[in-house]
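Notes to accompany the following structure.
Note that this complex is displayed minus one protein chain, with the remaining chains in position.
For clarity, chains are labelled A, B and C in written order, and residue numbers in each chain start from 1.
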């Protein structure tokens, strides 16, 4: 952990200007990621996790999208947001690349897979088209696509869903990026293929020492692969820490609620799935207190009025919740802890598969 | 102190608020579309222009109080003055009044013909899509044949068989235009029928009527509205062309097209006779076009964020 | 749209009745005052027929003729006629309204008026072949070939046995045409016809070259380049609907009196464009239209161009449906018809809606039509001019007359507004159609009855409605086919094909029969007068409206250019360009 962080995001704020008003999609997010580390950002859809990843890639489109002043995305000591176009482009695809959610729409339907990979290689490396093609074949092979020589000249619609996502990964890793952002890479795929894809990403991380930012809403995926987890809600990180801390000692009611909503094999008593009541707040006019307050079982008066402070726990684990305030009555805290015990029945819930699953 | 602390950290009364209330107001598709349209200044302006034009076409002919139907050659080709605001035409009729009266007919023809076209097209398209198979093939072939016969012949024949007047003209204008709507509706319904949410809703036991009412119609409606908005300028032009060829509306009835073709004959000496109808026609078509564009932007769900 | 103009032409002017020329009494007058006489030889190469200084470049610029066919036998319109006036020489050629010998040097008519002997001039085709009498005979044979169905075949019917041969009832040998020798041509007629020579001046009677026709077979008549010329000019270049270049024909017998070296014709559809080009000296002559009239009349009076006015031989009138089956069922009564007819004054009408262009008509036969050498219209007063003035602007008198008529029909009513009559209108342009409303207004204002105006914008439809008698009154235009009042009077013979109102009068028919036999021009004049009066004044089968006219502007540098009354729209033979 002494390692220097590769990418550091500080107080990232992103807004979108829509007809209805300014949507504050990301409201002061900070995190960092080190080489060879996998950071999972988890949250419901619309919580700003994808926007965060796109902000890192400078893919937030003006004029609707705006990265607020004071936001910093520091890579190798340089603020990406202050780089010029050319440097940004070199960073995108070269230093940092991205795997998108739905490969079907994220690949150009009218361009052969090979060209889409080669395009990326040529853009960032000084090699000929012919060499790039060889490279592309190797890449396809590396991501587990059979017959890469023929596949390279096919169009995306000729690929199956899993194959497409593999091709997408091949594009992403074509230039040996230092950072890889995977935005819900497996959402559109079925379970067995999900596992294969995740294994592939994990393998890359270990082999190439790539830093991976995994955006997902699925704890199951996080459990098997993440080093660190950040839980996002309504444009903010509400809890962040090492995987085990988040899974076994969640400190934020939202994290707990998310964990509660994951079905578990070993639930014996026919517990119902804990759905989280309500829906996320409108980010055009975010609540002045805790954004989760109105959906929270432990909501206190203060939660509705003031933003909670950040409470730090063990190394790197922190959460923003009033429950951890020293003046909170023990009864309230106990309520939370009891619920936590009930939900996290078995400590092995999420680790079962870690060693055997993806084989 | 305790009491103070207690109050702040007391559990909030959950019944005081509804977790769902925080939800951003659930704007329906149409509200959303309307909201988008409202943001489009140009579209709003054109809507205002259309309303003004519509109102003027209703009250305009009587506004100057001058005669616009009786031929009084003694006062023909007068320049604009305080009595005849835009002057008189080649037979001494008040141009100002005629302009609005002609506009009334053009608007009337365009909207009614567009509506008719859309209705016929929808029914035909829906029947094609719904019945499918052999019937679809035959009906598509009919559309194909109709598309390949130049509309002038079809129009001529209709005007001949049904005679002169408003109704035959309306009928002729819509009959030559409906095929595109039919094709579009057919395509859209076929696409929707395949789509997952419709399958899902039929699987959940929704009746056919419900599927049609709840899914097919709303999802086709935006396309139909767009189709109508874009056909109106086309139909206005078509009507003009027919009048110009002398097979459209016959005097004493007249439209902007008739005024335009009469204006063209008088152009060299009384440019105003061509200028004003042209300007009005341009304005009308322009407003419809811009509104159509605005509607497209507003109704296209792809741009919704 | 050109076709519409073509329809208009057919409608307005008959076959050869050209669309413009010489009203206002006598033959065409040009403000430029060209009184060129043919046959005069130029004393000096640089001098024109009247001693003017000729321009070094003798090129005239005109509008493309909308030629429908290049087969003389099929010609039935004045546009095609214009083409053949320039490229062909018939027996006669019209010069300032007078027929002059052209293809024939002289001719004799027998006492009984049945035999015509023509002595031909020595003339050559553009390929050097002599023009001979048998080529004229070939023409008659070809025109009478029923398989070709030539529209104006009936012009040859006065020739002995011609109609029989046409109907396949006899051999061609029996037809009264004979090429006595190469330069003598003889026609024998069925019955005397005083205006036979007038008919002979038409395109259809031009000599033909059978060898040339056979050369092109079925395609003959479709391309100007196929035509062999025996007239003043020949075709050098022709692009359909676009342009034609005619050049002087050196083989023409009168070539030394042909001044123009070249005639460039170009298609210009829009009137505005025509005037734009005329103003820019790129077009040498242009027909007046609409409001251009005022501007260019003014320009002509200032000497900026030459004004050419002349009456056209076309008459415009309303026909009343004289049958009981007419939509209103009232039109069989002459008093009803008269009351309606007299609501509208022709003079006020043209003053109001036509800028006083054209001539107000109170009769059927137009000016410029002759009986013998006398002009009919100057000899015979218009039948209703006087009577009309009694009724002019007198609604009470008109209504009384109308009631009288209704009483005779047993359909009198106090409330005239319950009566509706059908007016079948026809017009090419919006303006023409609009004008018909004026008529409606006059009838409604004066009689208080309702007039339902049904304007048909399509010729075919209008004609069908006319033939079917779906009208109480309909607008009709008739262009003269030949230079005799008969061309007009004959329309209303019982059962005539253009007698849409189905007018039928024994007296009238009898007069027509009498006329067919009568050779004495004085007597014929009387008979015509009688017939016209019965038709218009007594029976009111029609209401005359106006006589069309020719009204054109010619560039100052172009002299001697003519608009003939018959045979074609333009006559280039006598034209020349002067130095300005």
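Here is the rule we go by: contacts are C-beta pairs under 8 Å (C-beta built on N, C-alpha and C of every residue); 3 or more make two chains touch, one makes a residue touch a chain.
Convention: contacts and distances are computed from a predicted model.
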item	value
Missing subunit (named according to UniProt) among the choices "NADH-quinone oxidoreductase subunit B", "Hydrogenase", "Peptide ABC transporter permease" or "Formate hydrogenlyase HycD"	"Peptide ABC transporter permease"
In the full complex, displayed partners of the excluded chain	A, B, C
Touch criterion as defined above, residue of A:13, A:34, A:49 or A:124 at the omitted chain	A:124
Contact residue for the chain not shown (choose from B:85, B:130, B:171 or B:244)	B:244
Residue in contact with the excluded chain [from C:107, C:478, C:547 or C:563]	C:478
Contacting the left-out chain in the complete assembly, out of C:276, C:394 or C:452	C:276
Chain not shown: contacting residue from B:189, B:229, B:260 or B:299	B:260
Those residues of chain A which, in the complete complex, touch the missing chain	54, 57, 59, 63, 85, 88-94, 97-98, 100, 102, 105-111, 116, 119-120, 123-124, 155, 157, 168, 171
Positions on chain B where the hidden chain makes contact	141, 144-145, 147-150, 152-154, 156-157, 160-161, 233, 237, 240-241, 244-245, 247, 260, 264, 267, 274, 278, 281-283, 285-286, 289-290, 293, 296, 302-303
Absent-chain interface as seen on chain C, which is shown	1-4, 6-7, 10-11, 14, 68-69, 71, 74, 76, 146-154, 163, 166-167, 218-222, 237, 239-243, 266-270, 272-273, 276-277, 458-461, 463-465, 478, 481, 497-498
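The rule is short, and it goes like this: only the chains that are shown with their structure count from here on.
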item	value
For chain B and chain C, chains touching each	none
Centre-most chain [mean C-alpha coordinates]	B
Chain A and chain B: spacing of chain centres that average the CA atoms, whole Å	47
In the complex, chain B residues that touch chain C	70-71, 73-74, 77, 90-91, 156, 160, 164, 243, 245-248, 250-252, 258, 261-262, 265-270
Complex contacts: residues of chain B adjacent to chain A	5-12, 14, 17-25, 27, 35-36, 39, 305
Contact footprint of chain B on chain C as seen in their complex	1, 4, 271-272, 275, 290-292, 294-295, 351-353, 427-431, 433-438, 441, 453-458, 461
